[in-house]
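Okay, structure first, notes after.
Complex shown without one protein chain; remaining protein chains in place.
Order of writing sets the labels: A and B. Residues in every chain begin at 1.
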Amino acid sequence: MITLLSDFGTEAHFVGAMKGVIAGIAPRTPVVDITHEVPPFEIATAAFLLDQSWRYFPAGTIHVAIVDPGVGSQRRPVLIASQGHYFIGPDNGLFSLILQDAKAVARVLDKPKYWLPNQSNTFHGRDVFSPAAAHLSKGVKPSQLGKRINDPWRNMLFEPVRQSRRTYSGAVLFTDRYGNLITNFKIDNFPTLRNRPFELQAGLERIELFAGTYSAIPPGELAVIPASSGYYEIAMREASAAKRLGLANGSPVELTTS
Amino acid sequence: MITLLSDFGTEAHFVGAMKGVIAGIAPRTPVVDITHEVPPFEIATAAFLLDQSWRYFPAGTIHVAIVDPGVGSQRRPVLIASQGHYFIGPDNGLFSLILQDAKAVARVLDKPKYWLPNQSNTFHGRDVFSPAAAHLSKGVKPSQLGKRINDPWRNMLFEPVRQSRRTYSGAVLFTDRYGNLITNFKIDNFPTLRNRPFELQAGLERIELFAGTYSAIPPGELAVIPASSGYYEIAMREASAAKRLGLANGSPVELTTS
Partner (left out) sequence: MITLLSDFGTEAHFVGAMKGVIAGIAPRTPVVDITHEVPPFEIATAAFLLDQSWRYFPAGTIHVAIVDPGVGSQRRPVLIASQGHYFIGPDNGLFSLILQDAKAVARVLDKPKYWLPNQSNTFHGRDVFSPAAAHLSKGVKPSQLGKRINDPWRNMLFEPVRQSRRTYSGAVLFTDRYGNLITNFKIDNFPTLRNRPFELQAGLERIELFAGTYSAIPPGELAVIPASSGYYEIAMREASAAKRLGLANGSPVELTTS
């Protein structure tokens, strides 16, 4: 099985061409879209969405993830093996969260025989990444696709930074369609929010309310809820916290615990 | 086969995570998207779109439909069997049109062994509905997934209301991408519109023109046409009736027959 995640959008031919290339090489391999609506060039957003998706797929799944402003330049195409899954895409930080696994093995895709002939300089999704994924799904070995590298790009910041004993500066990782703001504060790392007072400074508001579900939030109020992503989320009940606060992907937030 | 319909959008990881869960449990079950672009929290719109889609699929298809503002609250997760098809989602009115079938059988999903371990309070699509659907597709019996209930939520209003001998108040069920406004006046219930004068009050306009096809509408005019949905639709030729009239899903309209 191959999954696809990109910032290509669905209004153009990009995704269709990739699926055609895969079907031409590996017609029996199922292809599943994660999303193609990553905002253009937002590598960190793609890294977050990939991290939220891949682990639910069965072992052996090949995840093609592409946000690739450096296509055609010297940035390397890579294949990463981690925890029984495979990841293919540009070496630009997109796989930072995958590479937190110390046992992950990275390779550079350097064997043009597994690409389309006559690659373009602008669409490696079609010409390099899709054919490599299709060949891998048919039994070509990772070692045949490229040689190991020890320096894949992994230094993208996703963790809150401690500013003082009880204060941490964080950020919005993702804004969903409802306007919920997923922060980078992990539930497991800040377990006291459910039981003890806290303040979350977000935009011009200071949020002190905790709720267990969306429908438990009083209408019109902002609350922090422990979300399905494993991170705390700023939410309203059937309304957009993002619009209310004027925040978006990457906006800073600040947590003070007690 | 499993179909998916939701208000999750396609820009986040929600749909990808659901497909991963299904693939992990039932890797051979095909999954088809109906739509994930239901406007957030519009349960009635989802009910209409489900009703327009499910009957074209083969018997035995499992339809997962989710617009779920009450996720994590006391609202029940349900499985409904009707006319050889299965329907899975929240018990909040979304299945009102399905439940017009007197022979429909409803069950509450109350067997956590068929869910993901450690369910969240905010994403039952991933943690409850998708795994239940996947298990059902693999041969688990409905009776194993939960016990029968007699009181599923079915009281959502979809029918026009008669106001006087010849006047009916109705509503816009759905606005499509072209700006066509699908009303809740069923062609079969109002068969005279094709042959006899009528007036349809919509926004600030009174429409008296009937057309059989979009291309038969004079440019710039509003007309009522008998649409593929089985309902009358307010349309223009290659232009948006919704923009012209300023109407949207749920807007009132009033029909006077002769």
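Assume contacts are C-beta pairs under 8 Å (C-beta built on N, C-alpha and C of every residue); 3 or more make two chains touch, one makes a residue touch a chain.
It should be emphasised that the depicted structure is a prediction, and the values quoted were computed from it without experimental measurement.
Enquirer: Out of A:Val21, A:Ala65 or A:Ala239, which residue would touch the omitted chain in the full complex?
Expert: The one listed residue touching the chain not shown is A:Val21.
Enquirer: Of B:Pro58, B:Pro117, B:Gly139 or B:Gly220, which residue touches the hidden chain?
Expert: B:Pro58
Enquirer: Name every residue on subunit A in touch with the hidden partner chain.
Expert: So the residues of subunit A touching the unseen chain are 7-17, 19-21, 23-24, 27, 31, 40-41, 69-73, 120-123, 126-127.
Enquirer: Identify the residues of subunit B touching the omitted chain, counting contacts across the whole complex.
Expert: The missing chain touches subunit B at positions 1, 3, 5, 10, 30, 32-38, 48-49, 52-58, 61, 174, 176-178, 212-216, 225-229, 233, 237-238.
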